[in-house]
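Here the complex is missing a single protein chain, while all its other protein chains stay put.
And then subunit A:
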Amino acid sequence: MAEISEAPDSDSSKLLGSDSKAPQRPDSEPEFDPKLMRKTKPGLKRLFLTFSVLFSFLLGFPFLWKSVEIYRSPLPFREIDSLSTQLRSDTLLFPLHFHALFVGFDSDPDRLRWSILSEITKLTSQNPKCSDNYTLSVTVDLGSRCLRGPTSSPHSSSYQCGSVTGDDFVQNDDVVVDERLASVFGGKNNEYSMAVVKGVSERAVVGKYRHAWMVVGDGSDVEMAVVKVAEVLIKVFINGGREEGLIRNEFMPVGADGKIVLSFNLLNADPHDWVYDWDFEKIDDTLLTPMIEALGPVANISVESQVLYHTPKASFSYWNQKLESYVFSTKDLPFFVNSNEWHLDTSIAAGGRSKILQFAVYVPSAKECPLLLQLPNGEISKTNGFISPMWGGVIVWNPQGCLKDSEFKPSAKNIIPIQDLENMFEVFIGQFRQLFGFKSLNVYTGASGDWNLLPSERGFTEWELDVLSRQHTCFNLHSCATTLGSLSRLVQSLPRMIIKDEIGKQVKLSLEAAKLALSNASSGVYEFSAASSSQARSLAEDAFFHPSIMSVSYYSFEHCFAVYSPFFLPVSMHVVLAALRELRRYKQEKAKYLAWKAKANTAT
């Protein structure tokens, strides 16, 4: 108040001064120029006022920013990064144990062990994703006593000396031998046994359980056997006997929720010619159910079937006189599946992210019957079918009647003979194995010789299931890490995205499950690690595909700007301009005052 009342006074004195400056100026202060100097100190009041307004605006700005900020649940970015680096740095090791049993050999077990280990290291390909942490024990059975590799190994000591003799392998029935060995080795989890026996008939067989055996001739030497042992351990028991580059290992046809729906379709290309039906229930019970039970730890599989009509194929086939049949070649395969007419349908019964594998039996019409698939080398395919990775498989089945085209009633309802149906489903199981990356042949051809693989009536042998569950865990963990990594990158790149608490919770649970899977895997509990890894993956997918993520991107910064700019733009202009003007004026006036002061000083 004092300042305000003071100001007009000074102004009025100035006014008075300027009014009466003509008579007064010459005598009092001759050099005083009101344009360049002033006597009073310039007032700070207006400057203070404008700057306080400016500062209050600047101070208020963070509050405004905070109030328009959107809610983002804090995501554990660092933990996500550490999970992916942990997985990348190859610490996912599956502990395995190999046990090699030599019957009828008289060699030092430690020497054998070292030579096998050196062969193994030669064969081990560097799998970039997951690797195995294996131990090896060697037992040489001399009948009455055993020489054990590492004498204190807990694994090899469980083997009773003399329980496997060369006489067990004399008979030619591999299945009997397999059962005999199964009772000897017990078949514990993650323990693989290999028996090398001297005998008459040379054979090399991989059993249904977790062991293999080899009968070598009397004269053959141990080194040869060692190479083969190492090969079967690495290539068959660890890699599942699959060839590199056939189907990439990361492909697992399992849905994000750990479910597979096998949808079987019987496609009648033209029902005017003939209509075929099948007795699916019977096949389901006899062939598919054991396989589904066997695959239980890897995936939850459900089966459904339908018969469709008027479903022509989309590719062309041509008449081959020599084969007396219509032929389509492998280069037509991409166009064989007619997605317009084959409404195979995604299943309503399956949940959102289940994997649906379609298996189709194509019954050609009379115009194109019999229809055969020609391989690139000119041969005719034995199975007359093909697979499409991650989609399913197709088999062409030619009805009996179309070859003879007599005594064949059109449009009569026919049933596919049960024998044909069984063959067809054996092919389907083979295709299903192929979709998982296994071979459908019963022979494994390695570098050192052929191995007979005993097929299981359940479709998948135990060691194959082990391979699958290891691979499944590995695949799930990697896919979980990539999904979470993409989510964290997405979230960090879009700062104006709302992230609900639910997403944060899912990410956290997914990380926990992934950690549990990692620890279970390294302690060798495969089943639990497979389960928790699939849980981790499904939670990560849930978080990534959460419906609230997509709806947010509409609330943009532009919108916020458009709402607030009509107020802040004019006001800030005023405030800033006023502050600048006041500052300029203050500087100017101060210069005047200083000039007068300097003059006054010199005058005095």
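To be clear about the criterion, a residue touches a chain if its C-beta (ideal position, glycine included) is under 8 Å from a C-beta of that chain, and two chains touch if they have at least 3 such contacts; residues count from 1.
To be clear about the criterion, contacts and distances are computed from a predicted model.
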item	value
Missing subunit (named according to UniProt) among the choices "A-type voltage-gated potassium channel KCND1", "WD repeat-containing protein 46", "Signal peptidase complex subunit 3" or "GPI transamidase component PIG-T"	"GPI transamidase component PIG-T"
Hidden-chain contact residue, picked from the options A:V275, A:A314, A:A366 or A:L516	A:V275
Which residue of A:V307, A:L468 or A:I549 touches the chain not shown here	A:V307
Residues of subunit A in contact with the chain not shown	8, 11-12, 14-15, 18, 46, 49-50, 53, 271-272, 275, 277, 279-282, 284, 302-310, 343, 345, 347-349, 411, 413, 415-419, 562-564, 566-567, 569-571, 574-575, 578, 581-582
